[in-house]
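Excluded from the complex is one protein chain; the other protein chains are retained at their positions.
Order of writing sets the chain letters: A, B and C. Residues in each chain are counted from 1.
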Amino acid sequence: MKNAVNAILLLSCPDRRGLVAKISNFIFNHNGNIVHADQHTSKRGKIFFMRVEWELNGFSLGREEIPAAFAPLAEQFEMKWKLHFTDYVPRIAVFVSRHLHCLNDLILRNHMSEFKAEIPLVISNHLDARESVEQFGLQFFHFPITQANKAKQEKLEMELLQGMKIDIVVLARYMQIITGKFLKVYHDRIINIHHSFLPAFAGGNPYQQAYDRGVKIIGATGHYVTENLDEGPIIAQDVIKISHRDSIADIQMKSKDLERIVLARALRLHLENRILVYGSKTVVFE
Amino acid sequence: MKNAVNAILLLSCPDRRGLVAKISNFIFNHNGNIVHADQHTSKRGKIFFMRVEWELNGFSLGREEIPAAFAPLAEQFEMKWKLHFTDYVPRIAVFVSRHLHCLNDLILRNHMSEFKAEIPLVISNHLDARESVEQFGLQFFHFPITQANKAKQEKLEMELLQGMKIDIVVLARYMQIITGKFLKVYHDRIINIHHSFLPAFAGGNPYQQAYDRGVKIIGATGHYVTENLDEGPIIAQDVIKISHRDSIADIQMKSKDLERIVLARALRLHLENRILVYGSKTVVFE
Amino acid sequence: MKNAVNAILLLSCPDRRGLVAKISNFIFNHNGNIVHADQHTSKRGKIFFMRVEWELNGFSLGREEIPAAFAPLAEQFEMKWKLHFTDYVPRIAVFVSRHLHCLNDLILRNHMSEFKAEIPLVISNHLDARESVEQFGLQFFHFPITQANKAKQEKLEMELLQGMKIDIVVLARYMQIITGKFLKVYHDRIINIHHSFLPAFAGGNPYQQAYDRGVKIIGATGHYVTENLDEGPIIAQDVIKISHRDSIADIQMKSKDLERIVLARALRLHLENRILVYGSKTVVFE
Partner (left out) sequence: MKNAVNAILLLSCPDRRGLVAKISNFIFNHNGNIVHADQHTSKRGKIFFMRVEWELNGFSLGREEIPAAFAPLAEQFEMKWKLHFTDYVPRIAVFVSRHLHCLNDLILRNHMSEFKAEIPLVISNHLDARESVEQFGLQFFHFPITQANKAKQEKLEMELLQGMKIDIVVLARYMQIITGKFLKVYHDRIINIHHSFLPAFAGGNPYQQAYDRGVKIIGATGHYVTENLDEGPIIAQDVIKISHRDSIADIQMKSKDLERIVLARALRLHLENRILVYGSKTVVFE
């Protein structure tokens, strides 16, 4: 039973009468058993969002046959849709600079099988992470970045990722901006952790900004990366209280716990195919 | 558009293939537009839970016709189900003893139209609440309770509630146990606020218990009332940090804010027909 | 015992060796019993902050004699200081526009004696609040504001406040900016509630801003009012989770609970003389 495979359909389309019926009929008519169904209609945009998960066991279509069988319905209702299977193990590349707490946390969680994913490689513009990465048996690649070589390095990184069949990129405190073609290829598949409660303290040194402003709560934000830095669709956020007693070092210490947890939560939601992006926002079916 | 009326169906039944399809077809076949659908399957008990909300506008069945039309499907799948309409305004009786913060909060929220409900009356075993209740134009009834008169008073209270067509009873810090027939008539319709994070500090004086134990967080719990005191199905809980600096009076002050908010949240979830009770637990479709 | 009066000294000065000793000796040498002492040194500015509370009962100085007796010490160490007595009952004026939830909450809390304060009057640029204000026996004053009359009206308001010996001004969702002389007279004594997690969503319509940005958590901020709108020293903040399911109306509903609690908390901290302002930040001795 534990190894039973499910199919997950994530879709969005203009809201229309009968969408839930049509989609659940499609599954039922092929003898599928829905184990989770969640639906949301954005009142503003009149957009319909759905996540539906059903057992492949007993389903009358082979998994390769599903897309073709579903396509007519999808076309009729102008759906954007993705189909996932729960036995697929996505491959993650982690990018990091010099702050290693998020990277180490991801490696350790993966080592303890908290994620259904593989992390075959870590890429960094510095060498600090090499030791702990290799200690856990992962491959480490060093891509130093300068203004002069940035475009070239990004191109090489992308080739490496594609050669290693990477599905998801996680920026675990990576201090370089991802640009152009990289963003397009990994659209809605690059997750960043920002060490503030966005949109507060976007940009550089949010610990210092929080300290200077005298806020009583700090936060962390996991989001998809888009061209506009720190403005990508937010996946998860969390906060913790601080006080006048907290120095910047204390703020950093508290924030690091937040960052680890929020990044892990955002990544897990992505891995479980619970997120639909529309515009600059997300629907997260928890 | 704002005044458009929706139907809400809350149901549970043994899990079976095709339930989502059957139910959404029932709505679609009568030309209904689903605006929200949420579903849950308890893996343990293999029980299926669903909340589905659709627009009556354009629906081909009159609201009185729906139950008869739905009954065959319900019988076939052994459903427990309730049908609600969003233009129905439930009537609430609030019971209170001497701590008035929750009562006053409910009255004020209702005065500001936060709830879609009426509060025609307040019942108390003491007189403390009379002034503020009557100040807001609500009826106040005094039912002093002794061991000797309790059964008789409860019977009179129940007659009063039924005479005034009360749908929901809220115990807003009411220090008497509700018994027997009262519980049956208002089964799953009596909401209590307990001033602790249940199951911690059940029973009397939870502030004192929390202080004595030296916990660092206190809580409040909104739950349905059952025969076993403080063991009813939990609807909502929330917590707040305390420290060694907090005296019992400070704990009480902080708790009162929690109690108000948790009770209001639990009541709102009930009023929006988002709760299904099964056994000693709830499914809350938020 | 309950009515025993304490003195509270709030002070800040350049950090120097022996400050705690000098101050506690001053109290001890006059036979005072310290019941609370809290101290903080800002590492950055090398500023020393202290709040010390002692019993007047048995203290060898009369309360009128304390300032003169303390002055030499204060001068020697260049202290900024304020002396308070716990039997003083501050007088609060609440300013409000059309959203009444914070106002009503304050009135009700005061009615239930949660604050050690009086609220003799409410001032509004609209008439919406009149009914509930007068229902609770408080005075209501209507000061409609236009661009033309603003300066004149503020002057009249200030005369009214001074005539009624108002100590503290609370802006409970007051949609007008306080200016110039008013700010000076009530420096560090005007508390505003902003319905966002500052510095995120400063300015107008933060509910809409939060909705549009797709944040997963919203907040509220209680702060002192300064010339730069929404940039005053922050006293208290709190947050609540939201999701894609929350419409702007839902966000507003959740935020209103936050606003009430955060404003009440900020006001209580002020009333208990727990706050020291320095620059654009606060030290809050909780």
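FYI, a contact is a pair of C-beta atoms (placed from the backbone, for glycine too) under 8 Å apart; a residue touches a chain by one contact, two chains touch by 3 or more.
Note that the coordinates shown come from a computational prediction; the quantities given were computed from them, not determined experimentally.
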Thinking of the whole complex, not just what is shown, which of C:13, C:37, C:112 or C:160 touches the missing chain?
C:37
Out of A:51, A:101 or A:173, which residue would touch the omitted chain in the full complex?
A:101
State which residues belonging to chain C touch the missing partner chain.
17-22, 24-25, 27-29, 31-41, 241
Need a quick check: the contact residues on chain A for the chain that isn't drawn.
100-101, 104-105, 108, 111-112, 114, 132, 135, 243, 245, 253, 256-257, 261, 264, 286
Can you name the residues of chain B that touch the chain not displayed here?
40, 42-43, 49, 197-201, 213-217, 219, 233-239, 243-245, 247, 280-284, 286
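As a working rule, only the chains that are shown with their structure count from here on.
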Mind checking the centre-to-centre distance between chain A and chain C? Centres are C-alpha means, answer in whole Å.
42
Would you give the residues of chain B that are in contact with at least 2 other chains, written as numbers and ranges?
none
